[in-house]
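FYI, not all chains are in this one, though none of them got moved.
The first chain written gets the first letter, and so on, giving A, B and C; residue counts start at 1 in each chain.
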Amino acid sequence: MGADHAAEDHDLQVALVRYQSWAATTGARAVVVLEGRDTAGKDGAIRTLTRHLAVRQTRVVALPKPNPHERSQWFFQRYVAHLPAAGELVIFNRSWYNRAGVEVVNGFSSPEEQARFLNDVPGFEAMLVDDGIKFVKLWLDISRDEQAARLESRRSDPLKALKVSPLDLVAQENWDAYSTARDTMLSRTSTPVAPWTCVRADHKKRARRAIIQHLLHELAPAEISGDISVPDPDTLFRFEASAIGDGRLER
Amino acid sequence: MGADHAAEDHDLQVALVRYQSWAATTGARAVVVLEGRDTAGKDGAIRTLTRHLAVRQTRVVALPKPNPHERSQWFFQRYVAHLPAAGELVIFNRSWYNRAGVEVVNGFSSPEEQARFLNDVPGFEAMLVDDGIKFVKLWLDISRDEQAARLESRRSDPLKALKVSPLDLVAQENWDAYSTARDTMLSRTSTPVAPWTCVRADHKKRARRAIIQHLLHELAPAEISGDISVPDPDTLFRFEASAIGDGRLER
Amino acid sequence: MGADHAAEDHDLQVALVRYQSWAATTGARAVVVLEGRDTAGKDGAIRTLTRHLAVRQTRVVALPKPNPHERSQWFFQRYVAHLPAAGELVIFNRSWYNRAGVEVVNGFSSPEEQARFLNDVPGFEAMLVDDGIKFVKLWLDISRDEQAARLESRRSDPLKALKVSPLDLVAQENWDAYSTARDTMLSRTSTPVAPWTCVRADHKKRARRAIIQHLLHELAPAEISGDISVPDPDTLFRFEASAIGDGRLER
């Protein structure tokens, strides 16, 4: 089975490479928004995803906190600067959705700003989709125990020192607040043209595999994605309202 | 009367200066979109408007034709890069509305792109307004005879050599096509939060005066705009559907 | 004589327009650095100079104070972003030379930073010249009494309110400190490939005329500059060491 997965993972990587060759030829553009609870595995997923991609065609965008100049500009302005040109794949490692998550829980912006964000984002994303950009939004989530274990590992592993943040200390305490913010965000910003896809990420390899499968089905033409399995529905599923309350996200 | 106008113009300039001091203090942001038929007087209006403004707080944005890289990006992307930060006044000398005017008449983009633009622009602008940016859209128009005279002056005056464009040659021929494109554009993109204001610009000084009066009423607080006359309604008026067909724009 | 000057000024403007048409065709690039004592007339000179130039080919760069992010970058980085592409004329309204002037007098940077700047700037500019960019540096100066009068006018004229700066209050007091900083700057950074040109600017119109004449001789080919008078040598002259001490700059 390990061997089977190794073969499958290899095929997925080859398909990603074929996707990007195809994008270079056709000019296809793609945006992947990667969001999720702290320690859910965003960085690792991106590393796996970009392992064999072309550095000049792939951009991973991880913006720092806005400076005061940027804060005074249109909220989406600094993100728009990174949208893809022909043939490019842009992966946002966290994104404008900070406003609906970390900023809500920690009060980094005003309730008015957060409300406006929820109003604006469907229209904003619809414009990008309408412009022909393929657009995928992934929400990675983990269980509370798994997060506790990962935070502990972060604290004790010197290789993870750069990932330690003051917010880690309260991530567990704020677990429910993050869940509530997430539920609001997913409910308000999952639209027919830019739906949220949820990923259960307690099992890292399984999550990464499902993410790549999903991206291939969303981004690549049938000649490339045709032979790719559909993601395991226990690991990756489209967000729908019923997922709130049935605990599917945090199981 | 000349003296009266000179005094009035002086007061308008002082009010603009006071507006910008106030903006620097409060962080108020403003976008002015200046569109209009060729030779309608956009450059001159901007020169008058910015005469005493602070160079570090005022940006006039006149983008060249997009290069292929830019053409492959989100249509609004290169404009968004110039939106104002705190205290700034940004004047777009022509803007994204090229897509609904010169591109329509000359076939520089596809009907699908033009249709998508008309669909997208109200939502795009609403987001900016919602973000707190003051937003003014001005359409400058002139009569057909006046345009003919100005184009002739452009051709013969060596000081205007840099304004001569291949499109000048067919501007008169395409007069009706431009009128039709304009009517569609104004009808489709004049919204309650970002309405079009029309300016009859055959008389340059009168047009500039009205524009400044209008901007002050739109952008400045009552303590600054309180004493400013309202613009002459024959020169400047809010677009409304009835203006199409009654010839008001080209009178 | 007034009429003569009017005709001459008209011809200068026409020559500037012809220069820019030629630049558009040939791809010629130019940088003009405009520096000078406070109130020496930089803004007005730029307004005259750009009066009939093409907005899409001319950029006036007036950078605000660097923010902390920019301050931590390579000193020249934010200026380099504005250097010209083919056909462009870029005018720096104040420039990297702030480091050798206002920063020296007011202690806005460290003596080490200022010393490093003086060391680096000749090599930096030589690279630009070597790359084929035409490069003109203008130092505008006025007499102490003229500055006093202009500062007073600034304070009392509401149209000039946006030009008032806290540094105005001490400009006269710091007159000698500015003179010393200027002498060091001009001596250390006037090089054969990027020499300083000094402009006596007490008489505004005369100064502007001389500046345009100089630019035409420096930037335009003989077919355009051939008939242009050389600038009045009492108004505009190349900096040389003897100018320090003989009072020529402040006469």
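Just so we're on the same page, contacts are C-beta pairs under 8 Å (C-beta built on N, C-alpha and C of every residue); 3 or more make two chains touch, one makes a residue touch a chain.
Predicted model only: the values in this text are computed from it and were never measured.
Here 3 copies are displayed; the structure file describes the full homo-oligomeric complex as 4 copies.
Everything that follows uses one rule, which is that only the chains that are shown with their structure count from here on.
With centres defined by CA atoms alone, the chain at the far end from chain B is A.
Mean C-alpha position of chain B lies 31 Å from that of chain C.
Taking each chain's centre as the mean of its C-alpha atoms, chain A lies 40 Å from chain B. Annotation for chain B: no residues touch two or more other chains. Across the interface of their complex, chain A is touched by residues 67-69 of chain C. Chain B makes touch with chain C in their complex at residues 10, 13-14, 17-18, 20-21, 43, 52-57, 60, 62-64, 93, 158-163. Interface of chain B with chain A (complex): residues 27, 29, 69-70, 72-77, 80-81, 83-87, 116, 119-120, 123-124, 126-128, 130-131, 133.
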